[in-house]
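Before I ask anything, here is the structure I am working with.
We show some of the complex, not the whole, and keep each chain where it was.
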Amino acid sequence: GTKTTSVDSTKNEEAKQTITIAAAASLEQSMTKEIIPLFEKEHPDVKIEGTYDSSGKLQTQIEEGAPIDLFISAGEKQMDALVEEQLIEKDSVYDWLENLMVLIVPVNGESKVTSFDTLLNAETIAVGDPESVPAGQYAKEILEGLGTWEKVLGKSSLGTNVTEVLNWVAKGSAEAGIVYATDAMQTNEVKVVETAPEGKGSKAIYPVGITTAGHKKDEAKEFEEFLKTDEVLSIIEKNGFTPIK
Amino acid sequence: MSLLVDIEKKVGSFCLKTKFNTKEQWLGILGASGSGKSMTLKCIAGIETPDKGRIVLNDRILFDSEKGINLPARLRKAGYLFQNYALFPHMTARENILVSVEKGRQKEVLEREAARFQIETLLDQRPAELSGGQQQRVALARIFASEPEVLMLDEPFSALDEYMKEKIFREMMDTLQSFQGEVLMVSHSRNELYEFGEKLLIIQNGLTILEGEKKALFEQPVYVEAAILTGCKNISRIRKVSDCIVEAIDWGITLDVGEHYQENIHTHIGIRAHDIERVITREKNIRNKMSGMVKKIYERPFEIDMLIENGKSEHILWCKVPKGSIKNANLEEDKPITICLPPEKLIYLRER
Amino acid sequence: MDISPLLISLKTAVIAIIITFFTGILLAHRVVVMKSEKMKTILDGIFTLPMVLPPTVVGFLLLCLFGVKSPVGKILFQSFGIKIVFSFAATVLAAVVISLPLMYRSARGAFEQIDENLIHAARTLGMTERTIFWKIVMPLSMPGIVSGGILAFARGLGEFGATAMIAGNIAGKTRTLPLAIYTKVSAGDMEGAWFYVLVISLVSFIAIALINYISRKWRKFYK
């Protein structure tokens, strides 16, 4: 009994199918600590490797032929582009989560910024680069909605990734910044003063899709389905995301 | 076995133009400091490239500007002893010596050369741990170990003590007897060169001014510059007074001259310090007698050097006498002395 | 704490420095013996290029060059089944490309500082250029070469931007220490980040001490 199992399990180890997922950096904690171990427990024949980075970089990597089976983007733009290029199977794409955009300021000291309306009181504002960072893109859309984008841009430092934006605010380099709600949760050096009002860019949609070039379609599909389970969604919710049902 | 050199090279304001040809004869190269001796050897070794000319060693063309041949130094088999040795600082003496010896023969070669240059006990030391003379011996051993076809020695003995010098010189001469190649030796020591070989090349300001048998050159150096190089200490301009009589302007005396003197050719006269004789008898018919004052005496272990001032002129004659001879009894500074300049010892010279 | 980044980084840095070391020295030697000063300057410029571009961009260029869609990547994949991007080989590739200029330039400086008379002497002794290089030039340039080696090793160890681009950030496979640090910082896990910073500093310290020690023994004669 037990002996055979152990032999089998080593055999399984060799026979295991490995799929590589590329996910937005903000998902790394939830993925590596909870979701993937959970999945692998239920699917002992599948091993999951994850690479985590900004969605823009991941998009480039997929475009350049990086061996990725499943892509979780922190923005629709990147996913759409890949679908357009037929690098992601159109039918497999669905919107998984959303991440709200929030306005943050450094914790200590009186802040002149108390809401999106008073944002222009800040001397320097940290936002992601709208050209390359999805969070920046959303921030731009929000501010365009409020009609202050042009003015804000003049005072902005454009982060090459969200971490940078967060750190700028946390260390007081910038007086205010716009980041994901999940990012704001990572440090107690910043406080959220306002969540983006409903409207364009108020939240980031996290779509999931399977690459056309991947060789492990079945396993990828299995994982994609797994992401929809309540178990996973509750983990995600706990970490600050909002599931899209 | 032969070496033919005929090259020209200009570096900065210095212009070298050397031409010679040796055939199983050792060649000594004599020249003042900065006259181009080292440069000549470097051209042969392939370290410097001449502007034009040819160098042929045993029928192998090492360099020919017309045919566009310029054999790399490595293939020339020209052993060159650098004036500053150029030992590899990171290697022990042993490693330096064996640097170009193939594996199988290392032991044999090492033993042979270490014994020849008496450096057996120094083999594990690095150049920085060797004295100047020891470094030179290691450098010599290294060259011998590379078994060259032509051996070029740039002042090979300058850093050796006199005992070593004499010893190594003799041993080298013996070893070289069996050395199947040309040997060139650069030196400013006329003694060394005199002993060294039959042929001599005298270089002055980059030009070969004389080439020939060493004895002939020492006896008749032809040019003022060559006379100085071969160690003639007393040289004076001359003016003809009458047949067989010239005035030595710089010494302030008139001299009977011998048969070799040619009015139209010779502009200077010289006499070696050894050849000036002290006159102690009162004999009348000694030719070219002169009285003067001993201005300065330098004592050497076996010789006495004197500077003698002619009463009539400020100019000074340099005179060497062996110690212990009766001829130099009672020599004292600032005392009068009578000397003679034997006509057969006078050297007739011209300027180039 | 996960020590796989340490192992990956060590493996990467060691393999990379071996490649970089010899390639850098070779290139430097080629350039130094070159006659044309113009050519030297041009090559200097080219070999220094990976330093002036942001590493991410270098990574991007590598990705364009070695990606499975690129000619090189295609040939490698179709003929040998080798897929460089997102593999361990990619971390090495990134480290080599980024650290090569350091080794190249340091070695070149060191070579140029050698007394030419020694080279001449070696030639007249009949040594081949190859022997001269290994037995004379290399040992004499040790201090400079060691400097280059230390710089290149450190840079390879610390390489991040290009690695992230071409090798990805796959835990246990391509996540090197710098990537791990970055990940920790991004996740706000400062404690974890500090841990890895400590580890990488330690590795670099030990490596430098080792290199210094070996080279000191080797060139003790020199003083």
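The letters A, B and C name the chains in turn, as written, and every chain counts its residues from 1.
In the analysis below, contacts are C-beta pairs under 8 Å (C-beta built on N, C-alpha and C of every residue); 3 or more make two chains touch, one makes a residue touch a chain.
Model, not experiment: these values are computed from the prediction.
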**OP:** Jot down the chain formula for the full complex, using the labels you see.
**Re:** A x1, B x2, C x2
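Keep this in mind: only the chains that are shown with their structure count from here on.
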Original post:
Take chain C away without moving anything else; what clusters of touching chains remain?
Top reply: A | B
Original post:
So which chain is the furthest away from chain B, centre to centre on CA atoms?
Top reply: A
Original post:
Based on Cα centres, what is the most central chain?
Top reply: C
Subject >> Chain centre separation in whole Å, for chain B relative to chain A (CA means) >> reply: 88
**OP:** Please report how many Å separate the Cα centroid of chain B from that of chain C, as a whole number.
**Re:** 55
Subject >> Centre distance in Å when chain A and chain C are each reduced to the mean of their C-alpha atoms >> reply: 33
**OP:** Quick one: which residues in chain B touch 2 or more of the other chains?
**Re:** none
Subject >> Contact set on chain A toward chain C in their complex >> reply: 20, 22, 25, 28-29, 32, 49-53, 57, 60-61, 64-68, 161-163, 166-167, 186-187
**OP:** Using the touch definition up top, name the residues of chain C that touch chain A in the complex.
**Re:** 56, 60, 63-64, 67-70, 73, 83, 85-86, 164-165, 168-174, 182-183, 185-188
Original post:
In their complex, what parts of chain B are in touch with chain C?
Top reply: 42, 45-47, 72-80, 82, 84, 86, 88-91, 99-100, 126, 128, 142-143, 146, 148
